[in-house]
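Please see the structure below; I have some questions.
Omission of a single protein chain aside, the complex is shown with its protein chains in their original locations.
Chain IDs A and B follow the sequence of writing; residue 1 opens each chain.
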Amino acid sequence: MNRIVKIILSDILKNKIVLVYTLILAVLSWSSFGMEDNTAKGMLTILNVILFTVPLVSILFATIYIYNSSEFIELLVSQPIKRSKIWISLFISLSLSLIISFLIGSGIPLLINAPDFNGIMMLIIGVLITAIFVSLAFFSAIFNRDKARGIGTSIVIWLFFALIFDGLILFLLFQFSDYPIEKPMIFVTSLSPIDLARIQMLLHLDASAMMGYTGALFKEYFGNGIGIAVSLLLLFIWVIIPFVLSLKKFKTKDL
Amino acid sequence: MKYFLIILLFFSLSLKATTIHVGKKHEVKSVKKGIALAKDGDTLIVHGGLYKEGNIKIDKRIVFLGKGLPVLDGEKKHEVLSIHADSVVVDGFKIIRCAYATITDPCGIKVYNRSHVLIQNNVLDDNFFGIYLQNAQKCTIKNNTLKAYGKEEQQLGNGIHCWKSNDILIIANRIDGHRDGIYFEFVYDSLIWRNISTNNVRYGLHFMFSHSDTYITNIFRNNGAGVAVMYTKDVKMFNNTFDENWGASAYGLLLKDITDSYIFNNKFNSNTSAIYVEGSSRNKIEKNQFNANGWAMQIQASSMDNEVVNNNFIGNTFDMGTNGSLVLNTFDSNYWDKYEGYDLNKDEIGDVPYHPLSLFAVLIENNPSAMLLFRSFMITLLDKSEKVLPSITPDNFIDNKPQMKPLPLL
Partner (left out) sequence: MIEIKNISKKFGKLEVLKNVSASCNSGQCIALIGPNGCGKTTLIKSILGMVIPDSGSMEFNQKSIFGDYLYREKIGYMPQIGRYPDTMTIGEIIEMVKKIRNSKDNLDEDLFRDFEIEKMLNKQMRTLSGGTTQKISAVLAFMFNPDVLILDEPTAGLDPLAAEVLKEKIIKEKGKGKLILITSHLLSELDDLISEIIFMQEGKIFFHKKVNELKEETQEDKISKAIAKILRAN
């Protein structure tokens, strides 16, 4: 495993896009802490980066990279290596490189400006979101032979979680506003990794936001130690499931 | 003759005002006995120690003075101190553990239908009601510290409770952990000044039908539901601080049926809803500071002719909320940190009006569960598009003279 991870990792880190991504994250993070006089606002800006930029870059870069390394994968498959090892190595190297970018770009300013529970929580969630969208990239790449279709699928997946899913929730909320749907809605919301990350962070950052009955319910479900553990676990499951499905498919794929 | 007169005067004075000492080392061991011995105008000095004497009734016009913080213990069975005389002074006692009863409302100190009573420098600990003025006039409650420990509203009484009284001064008390910190019902022409009311289970300050009262430089912090004022006219609230009143229906300040009042130069920090206005009219809200609240103001459509001028709105989740499309209040010359307009003529007033009511605030008002989507990408998009092309929010809900810089309020 190590040898292949090393080889792929060194190849990815040579890629200029990763460098540019790190730089953009750094500029966004440093400027958001620099411009806002209170750290809470800087944190909110970084939260927006985590919820918007990180998923988009992660899924797109990973998808394109997977397609571009099809030759490499073919070469490896004809060698005495387990298929699952190849795929897992590719996943580890891709996630690792994007996570390193995130940690350098956003992590350093975050830990310098907010070296507390919230800062660390933010880091963990950023890392998980990166891994989730890399995992989703594997899912979309393995089920589309065609590169253009694969990238298209990835964009749709991103758009779905960033925008469309919330639109559906809003629609449901207003359709069923006469019924007590708070609890089911909390469940539904936790089906989207971006929403889960957003709400978990808001509970810590911007308590004024989470008010009223819904806010109280959320605090009850997600605000305590168990809640944090459960939502981190859910995010972790989001990393695992798409990747495991893609791995299953890759094991029997004809190259 | 001359000497005789002086001697007579001396005797009559000493007759009128003797000082009686109560304590272990003194002849009089019991407070009750001391009171029984005293006459109008006497001073009763109670020395440090624990006195478990049940209900102590003061029915003479005396100065009731504690030296070395004597403790009067109600043993959870009695009202501790009942005042049935005018011009009594109660000073320097620690009064603990009065009884709990829901009909008679036993108190640490209760004044029955009297005037000119002064209650100061006392410590009240673990009482049901703290200090209770019933039908009292021209009384002063000053420098007392009140603390209670219950968790539920039903187990607790109010800290300072006034009913059907007038010309009361409540100054520099600290109230912590009661049901309502300060409670007024039918209290007129009174002043509440420099009190600190914290961690009370219901309201930090609660009043109804109490006209022409003034509240200056008080601090209300972390109370269950903030401060609620109702059914009252001519209220003045200056320089108060409303902090961290959190919860599902908690308010920094709830104004319900308040008219002709003036709310000036107060600070609202980190409240769920800094000011909630319902059915109130002709009030002026001026030069207040709103920092980091959930809602800075929620003005229900049942309110009219209120003026909101020269306030600072900084770092609030929502600047405004309302439940209807009818806007009969005016908003002018405030500073809004969310304002994104420009100032070409450099007069420090924005050239385009500001709409303090966001689309999301309207959505939340209709469907509180939509709070789930707070700070999501979609909501940000909706809010931005609504700012450009208002369609759902009322278009006359505007500040025509938004300030470019925060007003220098202290």
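FYI, a contact is a pair of C-beta atoms (placed from the backbone, for glycine too) under 8 Å apart; a residue touches a chain by one contact, two chains touch by 3 or more.
None of the values given here were measured: they were computed from a predicted structure.
The chain that is not displayed touches the following shown chains in the complete assembly: A.
Within the whole complex, the absent chain has one touching residue among A:49, A:76 or A:92, and that is A:76.
Not every partner is drawn; the one left out touches subunit A at residues 3-4, 7, 11, 14, 68-72, 74-83, 252-255.
The working rule: only the chains that are shown with their structure count from here on.
Centroids of subunit A and subunit B (each the mean of its C-alpha atoms) stand 48 Å apart. The part of subunit A that touches subunit B in the complex is made up of residues 38, 40-41, 44, 47-48, 51-52, 162-163, 166-167, 169-170, 173-174, 177, 181-182, 185-186, 189, 194-195, 198-199, 202, 206-216, 218.
Residue ranges on subunit B touching subunit A, taken from their complex, read 246-248, 270, 272-273, 292-294, 315-317, 363-364, 366-379, 381.
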